[in-house]
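Apart from one protein chain that is not included, each protein chain of the complex appears where it belongs.
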Amino acid sequence: MPTLTINGKEVMVAPGTNLIEAARAAGVEVPHYCYHPGLSIAGQCRLCMVDIEKTPRPTIACNTVAADGMVVSTETPRVLETRKSIMEFHLINHPLDCPVCDQAGECWLQIYYMQHGLYDPRMVDEKVRKPKAVPLGPHVILDAERCILCSRCVRFCDEVTGTGELGIFHRGDHSEIGLFPGRDLDNKYSGNVVDICPVGALTDRDFRFQVRVWYLDSTKSICPGCARGCNIEVHTSRRRPHHNEGRRVARLKPRFNADVNRWWICDDGRYGFGFVDDPTRLTRPIARDGATRVSGSPTYPGSPRASDALRLHTPTDRAGLSAPATKITWEEAIAAVVDALGRLDPAEMGIVASPRMANEDLFALKQVVEGRGLPPVGFRVPPRVPGDQDRLLIRADKNPNTRGAELIGLDGDVAAILAAARAGRIRLLWIFGHDLFQSAWPEAEVASALEAVDTLIWTGSNANPTSARAHWILPAAAWVEREGTFTNFQGRVQRFRQALEPLGEARPEWEILGLVLGALGAPVTASRAEHWFRALATAVPAFAGLTYQNLGDGGQPVRARALPAQLSLLGEASEGAVEAPSDV
Amino acid sequence: MSGERLLTRNFDRADSHTLKAYRETGGYAAWAHAQMMEPAAITEEVKRSNLRGLGGAGFPTGTKWSFIPKNHAGPVYLVINADEGEPGTFKDRYLLERDPHALIEGMLIAARAIRSDTAFVYIRGEYVHPWRRFSAAVQEAVEAGYLGRGLDVVVHRGAGAYICGEETGLISSLEGMKGWPKLKPPFPAIKGAFGQPTIVNNVETICHLPHIINRGAEWFAGLGTETQGGTRMYSVSGRVKRPGVYEASVAITLRQLIEDQAGGVTGNGRLKAVVPGGSSAAILRADEIDVTMDVDGLRNAGTMAGSAGVIVMDETVSIPEALMVVARFYDHESCGQCTPCRESTGWIHKMTRRIVEGRGRKEDLDTILDVSRRGVGTTICAFYDGAVGPYISYIEKFRDEFEALIPR
Partner (left out) sequence: MSTTRIAFSAEQLAEIRRLQALYPERRAALLPVLHMAQDTFGHVSLEVEEYVAGLFDLSPAHVHEVVTFYTLYFREPKGRHVVAVCHNLSCHLAGAPRILDHVKQRLSVEVGETTDDGRVTLLSVECLCACEHAPMMQVDDRYEFDLTPEKVDRILELLR
């Protein structure tokens, strides 16, 4: 383990560590563009030069391996002058686009110029002109004049996705980033080149001109797009409703996690937040016509308030679909749901949980289920179109918490539940999140199951054809509007944090279920998701010992020994216990 | 000054490029001798001869060979740099066209010394006739059994890029990519072509090897100076009576070369300036030509021996115009890989053009000098160091001529 001195501070690093990383370990930032820890060394930008004792000229830090006894200085007058020169070289042909460039505020030309440049520009000749505003595919747009030719994007497409779409054409100051003419940047990770581009050459089409980055807040979260659980940041624009067309979530960015996704996320995950501020959001509890409301406090099984006081008439024909909906209060909604739960035998109810629910939500549901005597509960709904999977990040299971639902013990047979509904044995269905019409099951069978039951309760964030048939809708907060945890396919439990307030009256599922438990006569003291997590960690061996604190920002694996045998989404035996992180 | 003609001795024979002519004049005798020498002994002999690289860098050849790791398990490659491109230089063209077997024999000797069984000869794409001549010679050598039994030679054409004359730019191009030079370390002798230890040598350097083996290191060293042995081929052009290739000791002076060998200055007959070592070498004034043309002699004079491309300018030459022509060259040939060179070669070309066209500003000269100095030492390869040779020296030594073009 070499020990070296950086700016007078001694630090010991792993063999093979380059000087940029060694300096970081010593708390020193060496400015750079082309270096990226997830890509090969390019040594092109020349900004990371440092002084090394016994070396006559400054040397680039990225390509220099830390050696025992090395003495490195990153702030000598010569290094500072060299940095200033390199900044000037980078800006000679750079267009004065800051006022119209999305990168402003997070642009490394701006940042490093202010830190290391601050010279008087003396270039008065014509700058080189190159193509501007060139779409490179559905997600990325190129401004070739802004490009500093660091080649990060080229290396990303060669080394990470292996698709090689990008190249640097021509030579000299006419060098230009681009695609092969006529082709697209259409790999499934194209958005990552926007992250790694230090400047505004590659920017996000979705985000283009929407909101200035200094109006954004950042919250640590987890992508809910598949079972990988890539670590992300949610960037929200909370104080500028006139920007970004009023949408609160502006963009998602990957967050480094060495064990899950390293520096990357896939495009589906990156751009999969549209539903949060979509008009289909459900923001109020809803009762459809035919459902009778009751005033006063909710009843519970066995109470003297007879169930006749609350009658839920079920429309027996399809008119229920277009039956007007009435917004009701949470009090009324909970009362209705609890009443329905109280009047039926457990075997007459079916609950379809969602593997998109958080661990906390699922555990709270488990309490309700056990409190009512274990009606059939399941969560696996096979998708009509099987999900794609690759060797990088994308998992076929497009749900973030399948593993959590398995471990918490909600893994019943949903097909059987629906069959029982069609047969009239199940009279109440409570569905969380799913649109069963998107499942692999025939639409007619789904419709007949939904129509057969007397009471259909739906809980979720966005309206869909299944929720349209529900008698009672209890709106759930989107994942960015509350905190919680997901368990990824590797068994890693990861926290996602709250970035926004829930829209309208929407509430996290754990809170809804807490109200239900209270109305069922088993009041809960949990007022935060964390309280539910504590209870979960106590009750379910796989989560023993885990706390929000020790989950931190990188998550923790579940206790391996506690894992039951699992079935994959397709009903086949799965890979088994906690998997080694795939080669990202 | 010894009038030894080693490399150019057969140039006047019409059939000098044939195996027959080469053998008649003693060719392949050195190879026969070298085959009985240990590889290390060959390297030692070349070290003691003080042979230095004649492509531009002037690095001691034997020393470069000794960097090859001794116990390398895989292949070692010999790469011949026939990508002659330095403005003012044309000597390798003559060697390829008129004495290709000298190169082949030299390659056999070098390959034995570094234990290589595969050599690549990278010939610039524009050199079609030299390529055909050399390929024919290779064919003769294969048929005669010199090649194909211990050493395979692959002849590889370039496609038009000066930067492929830089040894790692050449390697990148040989590997099928753009001619982007590679980061050093690792150095090619450790990790070069296709990731293997590689020696890149200039054509002329290699052509000296048969003579060193035939007549010994001491003799060769004695032809030159204390620190550089032998003769070299000077490419003389510009405002001289007899432009052409002249072989002479490395100890010859620039004055002797211009006046005695090339017949003196034309134009208005009065010398103004000389580029001594290819366009990348700093220019010398007329009063600075009493320098020996060896590597150390020219380095001590503030310039470089480079590729020994001598371009003579009389008093009727406009130095600012010459600088613009040279700046255009570096702008056009910058590979673009690293920022300082890519951006400033274009910028400085624009500034020199503006000056020549009468739209210069008084700050421009100091800007060119300052930008040049700031870029030196910050680049991946020495292309930029070559570019600033003229940028700085033409302005420093002929500043008044530039200032005269700048409007008040």
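Think of it as A and B in the order they're written, each chain with its own count starting at 1.
Note that a contact is a pair of C-beta atoms (placed from the backbone, for glycine too) under 8 Å apart; a residue touches a chain by one contact, two chains touch by 3 or more.
Quick caveat, the model's predicted, so the values are computed rather than measured.
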Touch with the omitted chain, as defined above, among A:51, A:102 or A:165: A:165
Of A:119, A:180, A:209 or A:275, which one is in contact with the hidden chain? A:180
Which candidate, B:322, B:338 or B:351, sits in contact with the chain we can't see? B:322
Per the touch definition above, residue among B:313, B:351, B:365 or B:388 touching the missing chain: B:313
May I ask you to list the residues on chain A that touch the chain which is not drawn? 163-171, 178-183
On chain B, the omitted chain is touched by residues 75, 84-90, 92-93, 124-129, 154, 156-162, 173-179, 194, 196, 235-239, 243-245, 275, 279, 309, 311, 313, 317, 321-322, 325-326, 328-329, 332-333, 335
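Definition applied: only the chains that are shown with their structure count from here on.
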When centres are defined as mean Cα positions, the distance from chain A to chain B in whole Å is 58
Which chain B residues qualify as touching chain A in the complex? 161, 163, 178, 183, 185, 331-340, 342-347, 350-351, 354, 361, 363, 367, 371, 374-375, 377-380
Can you name the residues of chain A that touch chain B in the complex? 41, 43-47, 49, 57-58, 60, 63, 81-82, 85-86, 88-90, 92-93, 122-126, 128, 148-149, 168, 170-175
